[in-house]
Structure formats: C-alpha cells, structure tokens
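Here the complex is missing a single protein chain, while all its other protein chains stay put.
So that you can tell them apart, the chains are marked A, B and C in the order they are listed, and the count of residues begins at 1 in each.
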Amino acid sequence: MDKLKELADFVTSQPGYTSAVGTEVVHVAKGEVHLRLARRPDLLQFHGFFHGGVVAGLADHAAGAAASLLMPPGKIAVTVELKINFMAPASGPWILARAEVLQSGATISVVKVEVFTEVDGAERRCAFCTATMRAVDAPFQRAKAP
Amino acid sequence: MDKLKELADFVTSQPGYTSAVGTEVVHVAKGEVHLRLARRPDLLQFHGFFHGGVVAGLADHAAGAAASLLMPPGKIAVTVELKINFMAPASGPWILARAEVLQSGATISVVKVEVFTEVDGAERRCAFCTATMRAVDAPFQRAKAP
Amino acid sequence: MDKLKELADFVTSQPGYTSAVGTEVVHVAKGEVHLRLARRPDLLQFHGFFHGGVVAGLADHAAGAAASLLMPPGKIAVTVELKINFMAPASGPWILARAEVLQSGATISVVKVEVFTEVDGAERRCAFCTATMRAVDAPFQRAKAP
Partner (left out) sequence: MDKLKELADFVTSQPGYTSAVGTEVVHVAKGEVHLRLARRPDLLQFHGFFHGGVVAGLADHAAGAAASLLMPPGKIAVTVELKINFMAPASGPWILARAEVLQSGATISVVKVEVFTEVDGAERRCAFCTATMRAVDAPFQRAKAP
C-alpha cells in the first residue's frame, strides 16, 4: 500500500497541471484513489465555484491513478473518454475526488469517480463521473533520465 | 455579432480559471464559439500534452458561451453534464475548441464541441465533446455593481 | 411503497416496447427501481448476448421509473441523455437493472443504473449507466380515458 501511495504521489507531483493546481493525494488503496484540491481564485468560475474543467481534471487524474495502480509495471492509464454530471455547486473550501475502479481489463478499464465538497461543515457530492481508460507505456523512466 | 463577441470576451475575462489559463475568444457567431488556449507548462500532463482537465475545461467554457449567447438577456448556461472523448494527444502549441449548439431549448441546450491542436503545421482533431446545459440567472449584474 | 410498485407496474405494462420485451418490475423503493428481463432470441446480438440497445433500454426505463417516483403527481421523467458502459457480456438467462436516483431536482434528476446478469450461478455486473432526466406532464390520464 505504501508503494501505491508513493507511486500516486510521484505521478501527481510531476511538473505540469496536477501539481500546478495543488493536487494532494489523500488516500490510495487497491483500485481506489482519493485526491483533494484546495480552493484558489484561479480555479473558480464566475459564480465563485470550482470551474467544471477543474472538477473534471481532478476526476480525470483520480481515475487515471486508480486504474494505473492495477496495471502491470511500466504501464499507465490514459483516458479514452470521461463523462461527468455536475450535480451541485462546488462551492466549498476544497473538492475531493474519490475514484473506484469498476472494471480492470487487459485493454480497457472503467472507473467511477464521485466528487465532494464541503457545505456547512458537511460533505456534499457535487459531481458524478465515469471514465474509460486504456493502458499505454509509462513515460517516467525517460522523463527522469538526465 | 460584435455584441456577442463582447459578451463572450467579458465572461471569459472575468477573474478566475478561464482568464488564469489564458483563454482567448477567437470566433463568435449565432450558436458558435471558438476558444483558443496556448501551451504553457502548467497546463500539461506527464507526456507533455495538454491535460485532459484543461481540454475538458476549454470545451466546457466554449459550450457554455455558445449556449448562453442564444439565451434571453440575464440568463447564462451552466453545465448539467459533459462527455468528452480524447482521440489524439493534444500535443501542439495550442488547442482550439469549436462549440456548436445542436439544440437550444427553454430548459435544456445541447452543444457539440470539437477540440483541435496543431501537428506538423496542420490542424488535427484531438477531442470530441457533447455537453448538456441549462439556463440560470447570470451573476454579472451583481458582480459589476460597485 | 405498495403505491410506488403499483405505479411502476402500471407504467411498465403500458402497451409498447417495455411490455413487449417482457420487462418485470422486481423492486421499488424511494429513489430505487429494479427491473428484470428474461433472455429471448429476439433480444440478442450476434454473439448470443443481450443486445446493447436492449440493455440500454432496460437501464433507461429503470432510470425513468426511479426518477418519476420522486416527482410530484402528474409528472413523469423523460430522458435527456443516457451514458452506458458495457463491461461484460450480458450472457446470462436474464438481465437485472438496478436504478438509484443520485439527485432529484425541480428541473433535473440524475440516476445511476447498474445492470447485472447471471454467470455460473452468480450475479455479475455487465453494464454501468448514468442518465439525466427531466420532468414533463404524464400522459396517462388521457391514455386511461375510454
């Protein structure tokens, strides 16, 4: 489990979008990854809620991490397609994406992601997402080479 | 038409995610909005392509703008759900989202968005998206009040 | 609860597609409807599995019934959009769709539907669906008039 968390942390902290927005890995288990993002002015839309693209991006990364961790070493999941319903304003101080792999196959994985925010001190689901992933070669060995 | 472009520019330049990432309105017509985003290190995933959340976010904003411009004054579109297929790496120096309203109803609008990037000097479609929107009251009058 | 079951039975047994394919209401509760369909040669595709359209149709009807039962009298849910992942062959002697309402709003409802079949005597999930519904006036008063 420690190794899974380490791998998720490593992917998430790579230079790029996920680290730039401040994605935090809060839970990793077999087929499960939970990611959190704190509120920041540059992540919001015009009503002051987390932007749909930011919510979708967190769900996407959670889905990818959860699916990747069930794949053989050297493989990583990329997103074939993602579908997300926005059910309530993502108006709280953070959003939390909970990804759970529904199917992990040789070619295709399917992941469910529920996104929550905090309203009046309680967790509220603000989005529901399914993502279809496929395995590709992981780029990290090359990326780390000097 | 000038008024439509002005409105799309106004919404897009509001403080928040869309302006922070550098979204540029490149075309506005009845039921159509095209938005462009230039490559920036903090918008990429680990392969060096635009992150799926960034692609989805641009598609989402293009869909919202296109649907909003067909709504009565004082109304703005929010996203009920969004579905996006990632078909090729968004590997170029920019991505361009072309939204086209398929249906504009009193309650529900449906928008198709195709996202393109540049590969070897030519445009290539990298994502295909549909979004379902609904009308809510626009928050801008309040936002602009002193 | 009996009244909910009665209503779901009534809608399902109306002349048309759902009764023609043999849809059976097996469970009804607040925000939940389970429907079953028995294998029949005219419901299969070329591998001998339930056809995707039949699986989607059962999921659609289950979603509609579950959402409708939370609506005010005289209203019924129609499907705005439906998204379904086919995860395993629907190869058993029946399929069972379990719908659960995730969000029930004045305008929009969101329903999750999982579809199961029987493989080697055990239940296996073969599809995962989300559906977005909206309320319209129910046509049944007219339909029942002599």
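Following the convention adopted for this analysis, a residue touches a chain if its C-beta (ideal position, glycine included) is under 8 Å from a C-beta of that chain, and two chains touch if they have at least 3 such contacts.
All figures in this text were calculated on a predicted structure; none of them were measured in a lab.
Visitor: Over the full complex, note down every shown chain the hidden chain is touching.
Guide: Checking the complete complex, the chain left out touches A, B, C.
Visitor: With the missing chain put back, one of C:Val54, C:Leu70, C:Val101 or C:Cys126 would touch it. Which one?
Guide: Answering carefully, the residue with contact to the hidden chain is C:Val54.
Visitor: Which parts of chain A are in contact with the chain that was left out?
Guide: 80-81, 83, 107-108, 110, 132, 134
Visitor: Mind pulling the chain C residues that touch the left-out chain?
Guide: Residues in contact with the chain left out: 11, 14-18, 20, 41-47, 51-54, 56-58, 60-61, 76, 78-86, 139-140, 143.
Visitor: Write the list of chain B residues that the hidden chain touches.
Guide: 83, 85, 87-88, 102-103, 110, 112, 125, 128, 130, 132
The rule is simple: only the chains that are shown with their structure count from here on.
Visitor: Based on the touch definition given at the start, go ahead and assign the chain network to line, ring, star, complete or other.
Guide: complete
Visitor: Using the touch definition from the top, which residues of chain A touch two or more other chains?
Guide: Expected reply: 83, 85.
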